[in-house]
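Below: the structure, in structure tokens.
Heads up, one of the protein chains got dropped from this complex, but the rest are sitting where they should.
So, chain A:
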Amino acid sequence: MARASSSVSTAAPTSNSELSQLGGIKALKLKVGPVRRNLFGPVDHQQLQQDFQRLLCMSVDMANKRWNFDFQTDMPGEGSNIEWEELRCQDVPVFYHSCTVRPGMQPGVRMTEGKRQTPSSSPKGSPLSSSSSGSGDEYVEVTTAGCYRLEQSGKRRQAAITDFFKVKKRRLLYYKSSSRQ
């Protein structure tokens, strides 16, 4: 066997005749054994998990530093050259929100949402609730996992794509997110 493999390295540079004798490029498709195979023996799953955690933490740390933002707690860091500015959930396009559910497909969810319109579940009340309540129109429900405390006085800093949607839809979004606080 050893002799056989050493002869490979001493192979003369290509000549076309030699290549054709070997069966040409088609011969490359020779299959030896099953494709399904374990190459380097058993995998230590515990060790693998540790390696994964270590590498993942490294990349999260790097991302935290790069963006001056703690992605674990979802909070901006102090100092640094990147300054974070708070935006209310409804000021950013819907696709930046953690989850978007279309209630039309899930009637159950819509029912629950309806109940939240009562003042008891949103003690602060919503300035727009009156105009949007009772609306059975199609709307986009927005659920946000972690939204920071909103500056109540903050004026809109940036136009969002939702600004250009139907007014009714936007009001509903206002209402939904404020009722969730």
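We take it that contacts are C-beta pairs under 8 Å (C-beta built on N, C-alpha and C of every residue); 3 or more make two chains touch, one makes a residue touch a chain; residues count from 1.
Note that in this section contacts and distances are computed from a predicted model.
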Hidden chain of the complex, named as in its UniProt record, picked from "Dolichol-phosphate mannosyltransferase subunit 3", "G1/S-specific cyclin-D2", "Conserved oligomeric Golgi complex subunit 4" or "Transmembrane channel-like protein 6": "G1/S-specific cyclin-D2"
Positions on chain A where the hidden chain makes contact: 1, 3-5, 7-9, 11, 13-14, 16, 18-19, 21-25, 27-33, 35-45, 48-49, 51-52, 55-56, 59, 62-63
